[in-house]
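As structure tokens, the structure follows; a few thoughts come after it.
Missing here: one protein chain of the complex. Every other protein chain is in place.
Presenting chain A:
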Amino acid sequence: MSKWNPKNGRVILHVDMNSFYASVEAAYDPSLKGKPIAIAGNPEERKGIIVTSSYEARKKGVKTTMPLWQAKKLCSNLIVMRPNFERYRKASKEMFNILFRFTPFVEPVSIDEGYMDITECEEYGSPIDIANQIQKIIYQELDLPCSIGIAPNKFLAKMASDMKKPNGITILRKRNVQEKLWPLSIDHMYGVGEKTALKLQEININTIGDLASANRAQLKQLLGINGEKLQDRANGLDKRAVDPESIHRFKSIGSSQTLPYDTVEVQDIDRLLHTLSRNVANRLSRKDAAGQTLQLMIRFHNRKTITRSKKINKHIDKEEEIFVHAKILFEENWDGTAIRLLGVTVQDIITKEQMVTQLDLFSYQEHQEDEKLYEVMTHLKDKYGDNIIRKASFNEKRKFDLKTSFQKDFLDD
């Protein structure tokens, strides 16, 4: 039991790298230091957008997701760079390795941020000492800046790390919530997106403090279970544990959509099933994953909702495969009444690296063209380990899709 901590509380750090991609570039080429840098997707195309930028660029008003031309208007000497994912991935790995020196309870959240549970890390000093050490080591070894939040739970740690940037260390205790958190505008709250913020503002919740004292029933009606969760957080409560495995776990991928009008038209339904199947297939492909169970959700015009699932004898990941199974499930479970919403989810997901294919007597020859390649790969893996090589098709060029593909899939290899 740590002498710095309440007996049954925990100490959580949130480590947040400051303008990560731009900082990595500046560490790689020190001549860029102190200059306005922006990383943009497709800078050669006119519709390129800013993915991240250095603090120097931010001072001039450059913002993430801003179109390139607009950013250049604001900051004429802006240095625009293409993303170097390999560099970022490597830096990210090294950064997490530093965190792991202190505790195995590190939960990577994305390529540039993670939580740590340092409750049991007394041997390295007080929480603030540990945060100082981490910040210093990351700076000395990787030449990268970060901000760290120290708090009794994940939510407060996340809010704290956001308070001082760059290079900040902020402690946020539960007793500081009223003073430090409540005055903040509601859209500054982690977990409140644009849409949620608008909904909350409509019922006159404009600050985190307003949310903390709002009518719970009303919140639940407005936002469902998430409303209650957000209110707890506004009061400084968050029970989620730091889970080192969470990044590796995705058990299902789904997509659902409400129809613009209730329908019994097979054409409309098929079109929607196709769209949903395509969404799911795209997300599976980004994760190099496939799943073995298909779940279909049908909401009828009267809001009655059913979910039906079935196990498939192979892993599926292609739009057509998903569609076919979704369609079969639909036909088995549709009573002909008007439909409001459909959802398609693929469950029992594994990554293709874990996947195996049972060859088939009548079709195994189709795999023969891969045989030589397969032998070479097996040989290399045995010699140098599993990460040495894999088929390019599993890592097909990913569309640069902010926050969904790269930032979440950074630990995939």
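Just so we're on the same page, a residue touches a chain if its C-beta (ideal position, glycine included) is under 8 Å from a C-beta of that chain, and two chains touch if they have at least 3 such contacts; residues count from 1.
In this text, contacts and distances are computed from a predicted model.
Choosing from "cytochrome-c oxidase", "Xanthine dehydrogenase small subunit", "Beta sliding clamp" or "HPr kinase/phosphorylase", the protein name stored in UniProt for the chain missing from the display reads "Beta sliding clamp". Here the missing chain is touched by one residue of A:210, A:228, A:243 or A:348, and it is A:348. Screening A:76, A:204, A:267 or A:368 for touch with the missing chain picks out A:368.
Listed for chain A, the residues touching the missing chain in the whole complex are 292, 313, 348, 350, 352-362, 364, 367-368, 370-371, 374-375, 378, 382, 390-391, 394.
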